[in-house]
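Note that one protein chain of the assembly has been removed; the remaining protein chains are unaltered in position.
Per-chain residue numbering starts at 1, and chain names A and B are given in the order in which the chains are listed.
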Amino acid sequence: MNRFDYVRAGSVAEAVAAAAEPGAVYLAAGTNLLDLMKGSIARPGRLVDVTHLPGLDRIDHLPGGGVRIGALVRNSDLAYDPDFAKSHPAVAEALLSGASAQLRNAATVAGNLLQRTRCPYFYDPASACNKRDPGAGCDARGGETRLHAVLGWSEHCIATHPSDFCVPLVSLDAVVEVEGTSGAREVPLDALHRLPEDRPDRETVLEPGDLIVALRLPAEAAGFAGHSRYLKVRDRTSYAFAVVSASASLRLEGGRIGEARLALGGVALKPWRARAAEAALTGAEPTERSFARAAEAALAEARPSGDNAFKIELARRLIVRTLTLAADGTPERMPALPASAFSGDALHA
Amino acid sequence: MTFRLTLTVNGEPRAIELDDPRVTLLDLLRERLGLTGSKKGCDRGQCGACTVLVAGRRVNSCLALAVSLDGADILTIEGLARGDALHPVQSAFIEHDGFQCGFCTPGQIMSAVGLIREGQAGDDPERIREGMSGNLCRCGAYIGITQAVLDAQARMAGATQGDAA
Partner (left out) sequence: MPDIAYEQARHGSSIGQPLTRRDGLLKVTGAATYAADNRPEGLLHAVLAVSRIARGRVVGLDVAAAKAHPGVVEVMTGANAPKLAQDPDAKENPFMFRLDLLQNDRVRYAHQPIAVVIAETLEAATEGAELLAPRYEVDPPGIGLDTDEPHVPEGVGAGDKTSASRGDVEAGLAQAERRVETTYETAAQYHNALEPHAVVARWEGDRLIVDTPSQALAMAKMRLAGLFGLDPKNILVRSPFLGGGFGSKGFMSGPQVLGVMAAKLVGRPVKLVLRREQMFGPVGHRGETRQTLRLGSDASGALTALDHHTLTTTSRFDDFYEPSSAISRYLYAAPAVSTRHSGVRVDTGTPLFMRAPGEASGSVALEGAIDEMAEACGLDPLEFRLRNYAEAEPISGRPFSSKALRECYAQGAARFGWDKRIAGTRSMRDPAGRLVGFGMGTALFPALMMQAEAWAEIRADGTGTVALGAHDMGQGAWTALAQIAADGLGIDLDRLDFQSGTSDLPNAGIAGGSAHTATAGSAIHSAAAAVLAQLADLATRDERSPLFGAGNAGVYARGGRLVRRDD
C-alpha cells in the first residue's frame, strides 16, 4: 500500500474540499478501497475519511411516502431494518445475498453503490486494462470471460458491475443525493454509472469532490412490496458474486400486471434496467408465456463478449424464474438463503 | 504525521500513537499490541480468519484502518474468556470439535459471537451456515462449527444472567 495523507473530515464541506484535490478519494468502511490498495490497483495520495460525519447514518421515512437512507448506513443495518425490509423486500434480499456478514456489517450504502468491478484482469497489475490505464488494451477480451458483460459492453471494456444492492434500486427509480464543489444535486441511480464506451476509466458521472450523502427511494417503490424478489445465480451457495442476477417487482391488479419493474445484474458495467421488458409486461397476465416474452425483450440486444453466450440463456431463464416467484408473492420471512435460485424456497408454488 | 488514537481493546483503554495511516486493525493487533490471536489468512477480507468485534459487530479487521477507528471498542479472541471461564462459544467449539488446525478458529469464534448477537439466524442450521459463510475452514470442520454455534446459542439463550458476551 502506498503512503497517503489521511484526513478526517468534520463536515461535508470540509470533506468535499479535501477530496476535490487530485489523487484524493473518500474512505468510508474501506472494504473495497483497501482491497484495491492492497492489490496496488488504487494508489490514491489522500484518503478523506467520512465515517465520522454526523447525520449521514439515518433511515428516514419521508412524509408523503418514500424513504431516505443516509450514505453511511451500514448494509446490514438497512437489510435488517424491519420497516425497510417489509416495504422494500427485494432490496433487503439483494443486500443479504451480497458479500459476507462481516463485510455487510462494515460496508456503507454509498460504498456499495460505488464499488468497482471485480474483473480479474482489472485486478491483475500484469494485465492490460483500459480502465486502469486508458489505451493499454483489454486482456479480458480473448481471456477468461465467464463473469463478463453481455450488454452495454465495448471493445475497450467488457467488465460488469458487481453490486446486488444496485439492481433492485435501479428498478425502483432510486435517486442519489450528492454534495459537491458546486453545491447539492441529485442523480438518478440509473444515470450514476457510465457504460464503458471508449473511456472505461470514467466510471460514474461524479466529479472530483462529489460526496454521496443519501439514497432515496420514491413512494411508489413500496407499492411493489407484495410481489418483489431478487434472485442470484452464482458458482457457490454463498459469498460469491453473481454470474447473473435479476430483480422483479410487480403490482398486480385484477389478475393482471398493472406495472412491472425489472433489472439485471452481472450482465453489464452498470445495473441494467430492462424497460422494454417492463413495457411488455404491462397489462399482461402473470404467466410463464408473458414472462418469457419479457425475457426476450430484456435480452434482445444481448451479445456475448467472449466465451459467455451462456449468460444470455441463463439470464432469460432467471428472468422467468424471478418474475414467477415475484408473482407468487414475497415470502413472509426472508429465506434462509437470500436470493438463492436453487433452494426449496425458489420452487414455484 | 503522528496519529494519536484511543481504542478500547478487550475492555482496556489503550492510547496508541501511529506514524503510519496504512496500519490495518489486524496488523495493529498482531504486530503492535502483541495480540496475535486474530489471524491473517488472506489480508483481503475473503477468509474471515481476522474477524473481531468492533462496537459489538463482527468485521474483517484486515480491511479496517486503525486510524479511522479512534474511539472504537474492540473485542478480540483474547478478550472473550472471563479469567478461567471460557465463553460458551469457546466451550462449545471444544465440545463439538469445531476445529482441526485451529488457524481459522479465533475468527470463527468471534464471528459466531457476532452472529448470535445479531439474532437473525435462530436455531435453523441453514441460517447459521449462511450467517457464517464469511469464515472459511480449510480443514473442513464446518459440521462441528455449525453444531457448536447452535449449541452455544441455545445455552446462552437459556442463561439466567446478563450479557454473556
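The definition used in the following text is that a residue touches a chain if its C-beta (ideal position, glycine included) is under 8 Å from a C-beta of that chain, and two chains touch if they have at least 3 such contacts.
Quick caveat: nothing in here was measured; it's all calculated off a predicted structure.
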Task: Sort through B:105, B:133 or B:153 and give me the one touching the missing partner chain.
output: B:105
Task: Name every residue on subunit A in touch with the hidden partner chain.
output: 1-3, 40, 125-126, 344, 347
- request: Considering the whole complex rather than only what is displayed, give the residues of subunit B touching the chain that is not shown.
  value: 20, 22-23, 27, 30-31, 34-44, 46-47, 49, 76-78, 80-81, 86, 90-91, 93-95, 97, 99-106, 109, 136-139
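As a convention for this text, only the chains that are shown with their structure count from here on.
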- line: Note: subunit B sits from subunit A at a C-alpha centroid distance in Å of 29
- line: Note: in the complex, subunit B contacts subunit A through residues 1, 3, 20-22, 24, 43-45, 48, 51, 54, 57-60, 63-65, 67-68, 111, 114-115, 118, 120, 124, 126-127, 129-135
Query: Mind pulling up the subunit A residues that touch subunit B in the complex?
result: 1, 3-6, 8, 27, 29-31, 34-35, 38-39, 47, 49, 51, 76, 80, 99-103, 105-106, 237-239, 336-338
